[in-house]
Each structure stands twice: as C-alpha cells, then as structure tokens.
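Of the protein chains in this complex, one is absent; all others appear in place.
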Amino acid sequence: MREKTGRVLVAVAAATLLLGFVVACEKKSEGGGGAPAASGAPIVVGSTLSLSGAFAATGAIHKIAGEAFVDRLNAEGGLLGRPVRWVVRDDESDQAKVSMLYEQLISQDKVDLIIGPYATPNILSAMAVAARHKYVLPQHTAVLAPLLTYECQFPGWSIGSTPNEFVPNQLLDAVASLSTPPKRIAIVTNQNGSTDFVSYGAGDNKVGAVSITRQRGLELVLEKRYPPNFSDWASLATQVRDARPDLLINNGLGVDPVNLLQAMAQLNYKPPMMFSLFPAPGPPLGLGPKADGLMSVSIFEPNKATLDRLGAKATAVVNDFKARATTAKLPYTVFETQAAASWNAWEILVAGVKGAGKIDHQAICDSLHSNGADTTFSGHLAFDASKHNFWPPTQTIKQIQNGDWVTVWPKDRAAGELRGPAA
Amino acid sequence: MSTIQAALSGILLGGLYALMAAGLSVTWGVLRVINLAHFGLMLVGAYLTFELASAWHINPLWTLVVTVPAMFVLGGALQLAFDALRISELNSLLLTFGLLIIIVQSVSNIWSADFQRMTAAVNPYATESVRLGRFVFPVPTLFAFAVAILIIGCAHLVLRRTFAGRALRAYAEDRAVAGAFGVDHRRVGVLLAATSGGSAAVAGMLFSLGSSLTPATAYEWFGTVFAVVILGGVGHLLGTLSAGLLVGLLSGVVSVVLSPATAPFVLFSLIVLALLLRPRGLFAARTAR
Partner (left out) sequence: MTRRGLIGIPLAVALLAALSLYRETIGFPLFYLGLLTTMLFWVTQATSWNILSGYSGYFSFGQAAYVGVGAYTTAVLFGRHGVNFYLTILVAAALCAVLGLAMGALAFRLRALRGEIFALLTLAVPFILAALARINPAIDGGQGIIVSIPEYPEGIGLFQDYLYLATLLVAGAAVFAAYAIRQSRFGWALSAIHDAEDVAEGLGVATFRYKLQALVASAVIGGVGGSIFALQIGFVAVDSVFQLTVPLFVIVMSVLGGRTHWIGPVIGVVFVVLVQDRLTASGLGRWQLIALGAILAALVVVAPDGIYARLKARPLLAAAVAVPITAVVWLVAQPLDGMLAGLLAATAIALWPARRRPPPSVDRGVVDTDRSPIRVDKSSSDGEEAVVECRGVTKYFGGVRALEGVDFTIREGEIVGLVGPNGSGKTTLVSLLAGSLRPTRGTIRIAGQDLAHLPAHRVAHAGVARTYQIPRPFASMTVRDNVAMAVMFGRSPLPLGTARREAQRPLDVVGLGALADAYPSALNLHQRQLLEMARALAADPKVLLLDEALAGLNPAEIDNAVQVVRRVHASGVSIVIVEHLLRVVKALATRIVVLDQGSCLADGDPTEVLADPAVVRAYLGRRAHARDS
C-alpha cells in the first residue's frame, strides 16, 4: 500500500513537472535584449555558446562580453539606426547540437546576423552551417587556420595562418633576448587538437614547437604527449624534473599548467622558465609565488600601460566587464584574451554591416575583405581570403609578475620587461 | 629514478582512487545499487570544502566537520528512497544517472562552470611534500593514501567482524537468508549507504586539496573509478584498495616508461583482460563473494 501511495505521489509530481514545462515552453521568452535606444525593428544576432558542459567556463566569458558589447552598441544608437538584439542558445558543449541550433537560428528564427560559438570543434560545426546559408561568421577563438576554409569566416583572434610556426618562434625569440637564453627545452603537449597542432603541426605540415626547437639548435630534453582529462601529473612532473630543462613548454589547456606546476612544487622543483599555451588565466594566479614567471600567449591584458595607450573607451569596457563578471560570480573577472577576442568578433560584425550599409551577407563579406575592420583592442584588421582571413597576428607573450599577468613581448607592445629565471 | 618516483607518487594517488571507488563498490556489492550519484556526492563534497575554506578562511581539513555529516545524511536518504521505491539494480543505475545530471548542473548553476580552486593562502597543502632520501611524497596524495587505508581498513573490519557486517554480507549473497540473522537489513543498509556518502565527502575534500574543480570533473572520474571497482571486484573493500593502488602505480609507471597517452590504453586493456580472466576481480581469487 505504501508503495502504491509512493508511486501515485511520484506520478503526480512527474505530471506536474511535465505540464510545468509546457507552460514554460509556451511562455517562450522573447530573448534578452536591452532597451532599444535606436528606433525600428531590431536587428537580431543569433549564436550559441557553451553555457553548460565541458566548455562552459569560457562560454560564460563570451556571454558576458557579448552582452556588454550589445548594451554599449545600443546605447550608442544601435546598428544602421536600429537596435540590436542578441539571441544566445546553450549548445551544451555538444558539437551536434551546435549545427542544429545554428540551423534553427538561421532558417526558423530567421536571425539577421550570426556570430560564432566557443571552442574550435563547435566553431567548425557552426561554420559548416554558415557556409551553407552564406552567412557571414565572425568567430572569437578558432585558431586552427588550415581548417577554417569558409571565405566569410572572420577570426577575432589571429595567430596568423600558421600558428604552429608563429607561436613557437615568438616564444623562442622572446626568451632568446634574455641574458642567459635557455638551451635545454622540454615540451609536454595536451592531445587536444589546437594544442597538439602547435607542437606537431597538422597534416603534411609537420612544423611545430618540436621541430622548431630542433631546427634552432636547442636541445630537446623531453617530449611527451598526454591525453585530455589527464590526472597523473606527478609522474609527468618527475620526468620534467629529471630532464632538467631550462624552459618547459607546456602546450596545454585549462588548468594543465596549474596541475603541472603544483605537482612539480610537491617535488620541491620549479623549472627555471615555463610557458603554457592556452591556460585558464585565473587558476595559475591562485598558486601564488609558485606560478610566478609563468608565460603564456595573449592578445590583450589590461595592464595600465596598455590601457593608457588605448584610451578611455578600452578602460571603460574593461571596467564594465569586471563589474558584470563579478555580478555573475565568475572566479576570474579580468577582461583579457578571451573577452578581447569576443569583442573583436563583435566589432568585425558591426564594421562589416556598417561598411555594407545593409543586412546583406555577400555585401558584408565583401566589405570586410576590402575595408577590413577597426577594433578597440587589436587595432585595424585586414582580411586576406587566401590566408583564410587570418590577419597578421598581434598576439603577444604575457608573464605572471608579482601575481598579475603582464604583457612582456614583443617590446613595442609590452607593458613590462620579460623576466628570466629567478636567481 | 624517475620511474621509482613516479611509481611512488602513483601509488599515493591510487589511494585517492581507491577511496573514491570504495563507496561505490560496497553499495553495489552489498546493496545492489549502482550509485552514480556517488560521483555527485564527491563533487558536492569537494565544492563545499572549497566554499567553506575560502569563505571562512579555515583549514580545508576542518570542513569535514560539515561535509561528512551532510553527505552522510544525503547518502542515507538516497538509500531510504531506493528501498521504499524497490529499485532494481539496473534501474538504480538509470535513476542515479538522472540524479547525477541534476547535481552536476546544480553545482554549475551555483559555482559557475569555471575552474575553482582554493588559493595557496587557504590551502597550504597543495604544493607541500614530505621528503625521504631522494624520494618525495606530495602531501595531498599522502593524506589520501593514509585516509584511504584507514577508512577502507576500518570498513573492512566492521564488515568482517561485527554482527551487523556479517548480516549485511549474508544479505548480499542471499536476501532470503539474511532474515535469519534477525537484523533489520534495511536499517543496516541505510547506515552503509550513509557511511559511503560520508566517504564521498572525505574523497571530495582530498580531491579539492590537490586539484581545480569544475562541474564536469564528476564525469571525468568515471573511467578510472569504475576501473578500480571492477579490478578490485565489486563489493570487495580490500580488493578495491589494492586495485586503486595498482591503477595508480600502473599509470605512473606507464607514463614514464612509455607515454602518458598510452596509460589509458594499458589501463583499460588490463580491465578487459581482468574481466575475462578474473571476472570476480583481481584480488578475489578463491573466495566467493
């Protein structure tokens, strides 16, 4: 009897829950746009972001940056005199869902413009849909240039058309400027697509950190690949320690460098110099002095010197982002590479539409190819279709100095001096 | 030298794997509940440790005072529900998968999907280690190793030596016979599940000492933890402990000798072999469960 009552209760609960969804679905929200300062029917921009799942951490940054951008744009009079509304769907970090949702946005919701999702596999899926519909696709973060073949795809972050050559060379150039340049190099690589690419190249192009290190006559003392979701950092740390490198290159993602630094610290070891490719920016700072001197790549860091050079608007954007990120309880609230790439992508979209003077994707695409785009954080961008629109890189090397990320290389864009191994 | 150090660190890390797997293994073997929500409890335990330690600036070890009772109650409550609803072994897997989805998404809604970790100021253990001659023992995994041996050892003794423990094991083998012991197996079962929940809190705390947290971490544990449960033999606590240490040792050594990328291949091939040759677990050679 008790069992039956239980089942009735559960059934009632389930039925209520299910009907609740119907109601919720019917009250379909009309999207999250701000109050239009401009007049007329809004221009609708559609995109997905990974708001849940494996990519959600960075997805959140792009959501906040995008919202900040759209609010600012509307406050400044909108686009073509019309307000802009951004519809963002959660793709749950699922590639198959990305294609479907972009299809939904373009053919069912008939959005006027689209902007890319986050993370390379998702961007590639979205690009396929955009190419089918001939929609212009500005995207924040895909840097695997050889794969991004659609001519109306515009990157908001560029490491050039050959990141596998650019990144290692830039890094090795930077450390070569030190008084005692490193000679023994260790390279440990996450087998994720983009990090593996920088170490080993792709397809027939086998150039990467590994080959460049050898080619420059440096000694490669350790070379290991580890799978994503790797957990046995202690063993890798031991190998690094015993290889005694002058520079440890960790072409890794997320918290890889933190895990590695921590595992090495447990061995009472810290490599004289260390570089990590795409780390989550916040967690290494949490390690305190143990992470001091860690280098990485960046397209923008809100260092005072840099902001002073860029002017008041950049400062306002950075502060606005920080306030919004704090409200959203993000653990790391600084406007840096990811957010700047997001901002670039939005500015490319707006520049294209303004250049075309109408919502016509071919015209927007053509305008971007011929006129380029002006951005707050990366200056003027020119797009060359033969290089898959990857503009000449403005990427820099940053370094943790006294608990903060500081741009240190190249010298003309640096906000601080590159520091060599601690004595 | 590298190999020996990696083997030692691997064994210590294996203690954490064993602790994570023990609760899952024992509720599966004895209560016939494949509790995927256990991963959720560990995740919540880890996040609570992070939250309490960061907010109150207390030693993360002290957070156990809060998290263990909380997870104890939660684990017991879940078992009560499974009992009341008469969930079969298979359905328990599906039901708890539903619960795990809910827990992971709730954690994401509360703490964001971004990486969270205790700062060096709050958690001094992350980078500490004990040095013994030429070898180094990292403190977070050393804790995990010691705690795993302590908890699993005690639980083993309780299950072997006490009347309630024997009643439970009888229940695991034959539900009809269990009645003969005159013990309310339901009540003892709830106690067991609650204890397993408590162990999840401890495992979560130990994990958070040495690692960054994201909600997706719960799914990342699946492979290794199930490997340990299977290799150890479902329901065998000492087997689980040995399997945990073995898995840690193996992935450490394979990482050094071959490559870290090879470790999962070796590990899961070993599981297939173990299942084929020793379906009851590597360390359950003669004793029927």
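General observations
Chains: A and B, in written order; residue numbering restarts at 1 for each.
Following the convention adopted for this analysis, contacts are C-beta pairs under 8 Å (C-beta built on N, C-alpha and C of every residue); 3 or more make two chains touch, one makes a residue touch a chain.
Owing to the predicted nature of the structure, the values given are computational and were not obtained by experimental measurement.
Interface note: of A:58, A:74, A:99 or A:250, the residue touching the hidden chain in the full complex is A:99. Here one chain is not drawn; of B:1, B:65 or B:90, the residue touching it is B:90.
Hidden from this view is one chain, which touches subunit B at 34, 85, 87-91, 94-95, 97-102, 104-106, 109, 219, 222-223, 226-227, 230, 234, 259, 261-262, 264-265, 268-269, 271-272, 275-276, 279, 286.
Interface residues of subunit A facing the missing partner chain: 4, 7-8, 10-11, 13-15, 17-19, 21-22, 24-29, 31-32, 51-52, 89-90, 92, 94-96, 99-101, 103-104, 107-108, 121, 124-125, 128, 132, 144, 147, 149, 191-194, 196-197, 200, 202-203, 225, 227-228.
What we mean here is this: only the chains that are shown with their structure count from here on.
Spacing of subunit A relative to subunit B, judged by their CA centroids, is 34 angstrom. Of all residues in subunit B, those touching subunit A in their complex are 1-2, 5-6, 9-10, 12-13, 84-86, 105, 108, 111-121, 126-129, 131, 136, 138-141, 210-212, 214-216, 220, 224, 248, 251-253, 255-256, 259-261, 263-264.
The residues of subunit A lying in touch with subunit B in their complex are 2-3, 6-7, 10, 51-54, 56-60, 191, 224-227, 229-232, 234-239, 242, 254-255, 258-259, 262-263, 265-268, 280, 282-283, 286-290, 328-332.
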